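Supplied in C-alpha cells, the structure appears directly below.
Complex shown without one protein chain; remaining protein chains in place.
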Amino acid sequence: MPVFRKTVETFTAGAKTLAQRYFVAPEVFVEEQSRIFSKQWVLVGHQSQIEKTGDYFVSEVAPSSDSGVTGLGPESLIIIRDKNDKVRGFYNVCRHRGTQLKEDGRGHASVIQCPYHAWTYGLDGRLIGAPHMDDVPGFDKADYSLHAVNLGLWEGFIFVNLADKPTPLEEWFAHLAAKFSHWNLAQLRSAKRIAYDVRANWKLIFENYSECYHCPGVHPALSKLTPYDSAENDLADGPFLGGFMPIMKGKSLTMSGNACALPVDDVNAADHARVFYYSIFPNMLLSMHPDYVMVHQLWPQSPERTLILCDWFFHPDAFERSDFHPNDAFEFWDMTNKQDWHVCELSQKGIGSRAYQPGPYSQRESIPAAFDREYLRQMKRGSSKTKLD
Amino acid sequence: MPVFRKTVETFTAGAKTLAQRYFVAPEVFVEEQSRIFSKQWVLVGHQSQIEKTGDYFVSEVAPSSDSGVTGLGPESLIIIRDKNDKVRGFYNVCRHRGTQLKEDGRGHASVIQCPYHAWTYGLDGRLIGAPHMDDVPGFDKADYSLHAVNLGLWEGFIFVNLADKPTPLEEWFAHLAAKFSHWNLAQLRSAKRIAYDVRANWKLIFENYSECYHCPGVHPALSKLTPYDSAENDLADGPFLGGFMPIMKGKSLTMSGNACALPVDDVNAADHARVFYYSIFPNMLLSMHPDYVMVHQLWPQSPERTLILCDWFFHPDAFERSDFHPNDAFEFWDMTNKQDWHVCELSQKGIGSRAYQPGPYSQRESIPAAFDREYLRQMKRGSSKTKLD
Partner (left out) sequence: MPVFRKTVETFTAGAKTLAQRYFVAPEVFVEEQSRIFSKQWVLVGHQSQIEKTGDYFVSEVAPSSDSGVTGLGPESLIIIRDKNDKVRGFYNVCRHRGTQLKEDGRGHASVIQCPYHAWTYGLDGRLIGAPHMDDVPGFDKADYSLHAVNLGLWEGFIFVNLADKPTPLEEWFAHLAAKFSHWNLAQLRSAKRIAYDVRANWKLIFENYSECYHCPGVHPALSKLTPYDSAENDLADGPFLGGFMPIMKGKSLTMSGNACALPVDDVNAADHARVFYYSIFPNMLLSMHPDYVMVHQLWPQSPERTLILCDWFFHPDAFERSDFHPNDAFEFWDMTNKQDWHVCELSQKGIGSRAYQPGPYSQRESIPAAFDREYLRQMKRGSSKTKLD
C-alpha cells in the first residue's frame, strides 16, 4: 500500500493561464511536436491489447498531415508481440518503396507483408522475403530490416519514444516506482475504446482534467458522487500530477452510482473509497476507480484540435462474472467526457479572441498551474534561440 | 421628405476592375481585416432584435479561423440590452480562463454566467461573482469586468468598432444625417433572417449590388418589376453609395409583384413608387422598398468566401394585419439573392485565372467603380509601407 505523501501545495500566488499563442499559434504547435511529442515517452496502448504472438495494433503518434503543418506527417507505428512474447514497435513503412504496411486498426499476423510488392518481414522486423531482389547487385536483405522505434512498458502500458537517444523509460518513471504497483495495472484487460475528435488545444484538456472547480456547473451527476471540493493532491509538481477524491464504499463513478465490476485491486480496502486522477506528461490521463481504470491518450492534431482515445480496463476475472456491468461505467464517463470537451472547445474559441488575456488561477487550480509550469519547462529546455517565454 | 440631390456621375473614363490580388491574395485579406474591418463601424444588427432588458445576440465580426489566416481568430461579441435599456457590446470571453460565454445565437439572460467555472457578470459587464477567488491574494473583482467593444446606433441599426479610438459614429454618418429619417428605420421590426455562405470575395458582392447592368440576364423577374436601365444614383462617391429605381405605385419586389405589407413609411407618397438601394461601407447593403426594408450584412471569411446575413424588416404595425404576406418578399429576394451569389461565385472562379486582367467598366457601372475607389482609399490610408497600388 502506497504512502500518499501529502505534498504542500506549491501554488504560486498570482499564477495565470498561458498566453494566447500557446493555444493558437502553428509555430508553437510545431515546437511542441519537436520538443515534447518527439522527445518524450508517449502512451500508445496496453499490453492486454496484443495478447498473443502476432497480435498487433497501429498507432499514429504524431499529428496527421491534416494539421496543415508542412513537413510533419503522421508517424504510423506497428506495435506487435513477437515470437518471444516481447512487445516491439516498428515504423509502418516498407523499406522498398515506402508503402504503409498495415492500415489503421488492429489484427493478427504471422509475418508483416507489404501489400504492394510482397516484401515480407518477420515479427522481429527482419526482411525475410523480397521477390526478384536477388538480381540486384549488392542487395543484402540484412540492410533492409524495418526501422524500430524505442519502446518500453510501465505498469503494463506501452510507451514509445521517437528520440534518437531517449531518457531510459525506467529513469523517467523512477519517481513513480511502486506508487501504482498494488493496482494490478499490468494485469488488467481492456474492455472498450471510444475516440473523440475535440476542437481544442491538448493543453486545455490537461488543464480541464486537473481541477474540479468546474465540476458543480459542468458535471452535476459527478458532483453528486464525489464532492467537487474534496480533492487531495499528492503529486503537485513535475511531469506527474494529481491525487484522489473520496467516494462512498461500494460506490463508483457509474450511471447507477454503484460499483459495476470486481475490484481491480483486491488488496487494499482503503483505496476502494477513493477515485485517483493522475496526469502523466505529455499524453496520458490515468483515472483509477475501485472497479475499473480509465485511460485517456491525447494526440494533438493541430493547435486547435486533439484526438482523444479513451480506454476502459477491468480486472481479468471481472469479465465472466454476473456482477459485470461495464456499460454502467462507459455511459457515465462518455457523458462526463463530452461535458468536459464542450467547455474545452468553448475555451479554445474564447482564447482565440484579441480580447483574451491570461486570467488568474484560483487555489483550486494549483494542478493546472503546475502543468503549465512543467510544460514551459519542457518547451524551454534545450533551446538556445527560443522566443518562448 | 429628402431632397435627392441629383449628383453628376463622377465616372472616370477608363476605370477598370481591381487587380487580381485584391480578390485572391491572403495578404490582402489580412490587410483588409486590419485596416477596414478592425477600424470601421460595422453593422451587427438592429435594436428590434434585442427588445427587452437581458435580450442578447452573438455576432462574429471577424473572419473565422477556418479562413486559414494565422493569428486572426473569430471575434465573437455579445450584444445585449442592459437594465437601463442601453444596448451594450462585450467580447465573448470570460476573464478567468478565456472561455466563450455565450455560444452562437440569441437568447435572454438576467446575468452573463460562464459555463465553465460559473464566474458571473452583470448586464453592464461588471464581475459580480467568482467562486473561491476571494482566497487569491490581491484579487479584485473590479479588475475583471468583461472587455467592452465600441458600440453605437444609427437609425436603429447597431454598429460596433474594434478600433481603440474610433471616429465617433455620428461623425462617420454625418453625411447621411436626416437623409433616411423619414423611413422609420429605428422603429421597424425584424421578421426573418437567411444566412448565405458565398464562395466569392466580399467586394464582388458590393460590386454586384451596385449596378443593374446585369439584371436582364441574371434577374428576369426583377427586370419585369423595375426596368434595369431606370436607376438614378444620388450618392455617387465616398463610403455611402446608391440611389433608386422607380416602381409602379402599389407594387413591390415580391413574387406576386404587389406590396405585401403596410408601408414602412406612411408619410411620403412619392417614395412608394421607388425602391432605394444603398451600400454603407464596409459591410451593409440597405434596400428600402415601399413595404419592407431588406438589409444584408457581409462578413468576409477568406479571400474567396463571404458569409452574408440577410434580414427583412417591416413596420411594427404590419405584423398583425390581414394584408401581411411577408413570404411574398422573402421568396422573391431569396431567389434574387441566389442569382446574384451565383454570378459572384463565377466571377471569383474566373478572376483566379492567370489570364485575368482588369476589365473596362461601362458607364452603368459607375457605382462599382466608386466603390473600388473608396476601397483603395481606405486600404492606403495610414499605411507608410504599403505595397498596394
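The chains carry the letters A and B, assigned in the order they are written, with residues numbered from 1 in each.
Just so it is clear, contacts are C-beta pairs under 8 Å (C-beta built on N, C-alpha and C of every residue); 3 or more make two chains touch, one makes a residue touch a chain.
Computed from a prediction, not measured in an experiment: that's the story for all the values here.
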item: Residue, one of A:K83, A:R97 or A:K380, that touches the chain absent here; value: A:R97
item: Chain B, residues in touch with the chain not shown (by the definition above); value: 13-14, 17, 24-26, 68, 207, 213-214, 216-218, 304, 343, 346-347, 349-357, 359-364
item: Those residues of chain A which, in the complete complex, touch the missing chain; value: 65, 68, 70-71, 73-76, 91-101, 103, 115-118, 131-133, 135-139, 144, 147, 162
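In the analysis below, only the chains that are shown with their structure count from here on.
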item: Distance between the centres, which are taken as Cα means, of chain B and chain A, whole angstrom; value: 46
